[in-house]
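A selection of the complex's chains, in situ.
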């Protein structure tokens, strides 16, 4: 899966290297590649797995990736720091349906925490501090009438979170699929669906490029990507199949997980709302112009 | 006190037969010298007696008990005197360490250390480190350490090799006094024939390889020895001449 | 009579200032060169990830001369020292035991190598299962990485003890604890110190790694946060602080070493 | 020596066996939940299954290549630098502050730089591996060079041995035991960083497989891969040990090995 170097493209196709996290959210690009949507646009796509949003943004700014995938907060932060990142299309969005989304805050079945309000003053794990997780959780708690500032957030990778919850190391965990299904099947109880509830129709992550990329290539990539998103949204079973090709999630889990929404439309308002929330929480220092990020 | 019977030692690796068959014994309170050509196995013999090295065959008994490890109350002065001193300790600490191990009370310990250092002429360098001393001084520290230990059995491997003639004579007399006053059973390896005759009640001559005991010679000199008179006895010259011829034969054998 | 005397005294003073100047030059010369080339590089090339030294220096002052020093640096330092001390105790203790016994060495070596080859980042979840997500885990992670150089060096140092010295100890009945104290530890001292020095920098590395997991404060955590937030000058200032920290700790360790190993250096060893 | 090898293998196997039993016991009876730390037997079964796939071997090959190349570069550079710094008077003092400053800078902190320069490719792995293992070897070499026996050193000087001969015949053999320890440390550190780089930067290899298993919640597979990493470490160490026994046959630590 190497070969990130630019070589003469086969059959005059443009070589594109995309930096993408190998999680459920990115099934469309894998599916689209398999379906030949990119070939159709004369793009020879290589998907390079990256470890997180910071890595994909660094990679794109450094010129290694022409396109990459990162969550909304990471992109806003990069923009605030003056990095030249430009969103090309939607990445993944919340289903907006509590109970049927891919992200949730969970507690032990016997926990005194019943609602989002009870999360105030508790210790909650998130995969990265000062990112979309804590921002949305704070919003949810605030909306429910709790004091978000009394929450103690700790960093804990998603895979390690369920164990920490069961051992009582933390009071609540925020996880995304497949860990939501996994934890639910072991008896954990959802308290809030933090992508679905506090912000309406939340755009969680987006595909982006940098100003250096050829505009024509951007247009073609966007087209291929949108086709992939639409196809994935319309063919969830195929999306589930695609998961088996690039993740190691067990097949029986794949069958059960909640898939996110893969639309092509970016909900600018939700992005603006996240930016405002982040600014309110001190994650962002100043006002970020969403239009610079999303042309 | 010391019984060596049928001792054989083969070094693996190069398969050198350092000792073929060595048998002799040393009574309690005896002072026996061992001589032999260079490389004949004197050090090897000493190390086996000290229980530092298991013999290939044969046995060693000290005070009736078979030797399997270093027996208690035995002191050794190693040929590699320089390496046998702890570089991280001062001269005094080097001499004191075995006494501490023996749980000698502090007062007596200080007495012993001071006494033995004075006896070897090193009272004034007690606080130096061994590597700040000359070769001869280092060797004397090793001797002082053995003397202070008040051993029952004393093994010495060419202990005066690095000191000048006069110091050597003094140290020889020190050993004689020690032996006479405290009845220390002593096995003394040397390559100096005069020294062997002067010190020993018996001299054991080892042959060149294959090494066996070539002669076990009684030194029938008067027990009171003195650097001037003893060495000028005609019997001394006879014994010396005899041993010289033996060593020459021993070397010729190989 | 007074003439030559004063001249000589002036000479002495001149050579003394000369010597001080030389010392300053030896300590600061190479770093100064490095900073200058860094400045040159950043003036000729605009690179978002390599800000100019002045910019980093400003970020350094802003970032670290604040309450962060108490909130982030001190806890990190405490965890580092705790982990390091734990590793030193375990490494030297275990190393002596393993170095002295060929049987134990043969039995333990593959197991130790097994654990040594496991990257700490993948070990973190496991340690977290056992020690929770508090400081305990971080201290353990630091110790689990620091222990190897100390352990290996101790084992090697103990194995290489001078045979004549060992025999001397055996002869004079210097056994067990006092053998440990008087022969084994000082004899292996130079190697153990080498291990301690190696471990110090590994400890700092692991301090950062441990703070990447289950953390909400600390120097390493802050650097990672800057990195994720694309606050590049701040990130570099943190890296610089790590280097400074390492340097100061290494200096302290060296003073300790000077004292403990004075016999070793005085002996003329190391004048090459 | 022959007897020695059998002895080592027997005891080594016993040690590893003991570890497996302990692991099995911990998760079957002990304090840790089986779901988070599967028993050893299941990990081994998963490992066997993984070993049957071609992907694993490709990943392992990629990791080992990055490891070997990085280690070789770091080792040669560190030995050369160390010998020069250690043998030229004054140079040691002049570089001391810089060495002590650069050494503790964590390789992980270089990740942004690595990504920037090389992206998620072999280059990133190499940068991190070389940077981390270089210091390991360098410090050992510096200590080893400082340990040259004063008398041996004088001997070399009085016979007019040239600088190069002194390094080759005196300094290098004296430092060799230290260098071998350094090599063993560096080999492990290089391996750790090869995997960490893959974990964090996402260069292809075993680390990426571990990361994939981890983020998919496939705990058993993840531990199987971790165990594999450990086993590779054991193999690497055995190799370096064998090398050490060859080149250090004269050294007290090795010659004391044969029961005297």
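Per-chain numbering from 1; labels A, B, C and D assigned in written order.
In this text, a residue touches a chain if its C-beta (ideal position, glycine included) is under 8 Å from a C-beta of that chain, and two chains touch if they have at least 3 such contacts.
Only a predicted model underlies this, so the values are computations on that prediction, with no experimental measurement involved.
Summed over the full structure file, the protein chains occur with the copy numbers A x1, B x2, C x1, D x1.
In the analysis below, only the chains that are shown with their structure count from here on.
The minimal number of chain-to-chain contact steps leading from subunit C to subunit D is 1.
With respect to subunit A, maximal separation of chain centres occurs for B (centres as means of Cα atoms).
Averaged Cα coordinates give subunit A a centre that lies 37 Å from the centre of subunit D.
Put simply, the C-alpha centre of subunit A and that of subunit C have 39 angstrom between them. Residue positions of subunit C touching 2 or more other chains, listed in rising order: 49, 125, 129, 162, 212, 227, 232, 267-268.
Touching two or more other chains at once are residues 33, 36, 111-112, 116, 199-200, 214 of subunit D.
Remark: subunit C residues 162, 164-165, 167-168, 170-175, 178, 182-183, 186-187, 189, 263-264, 266-268 touch subunit B in the complex.
Listing the residues of subunit C that touch subunit D in their complex gives 25-31, 34, 49, 102-103, 106-111, 113-123, 125-126, 129-130, 148-149, 152-153, 156, 159-163, 190-191, 193-194, 197-198, 200-202, 204-205, 208-209, 212, 220, 223, 227, 232, 235, 238-239, 242-247, 249-251, 267-272. Remark: subunit B residues 47, 50-52, 69-70, 72, 74-76, 78, 80, 83-84, 86-89, 97-98, 100-102, 129, 131-132, 145, 149 touch subunit C in the complex.
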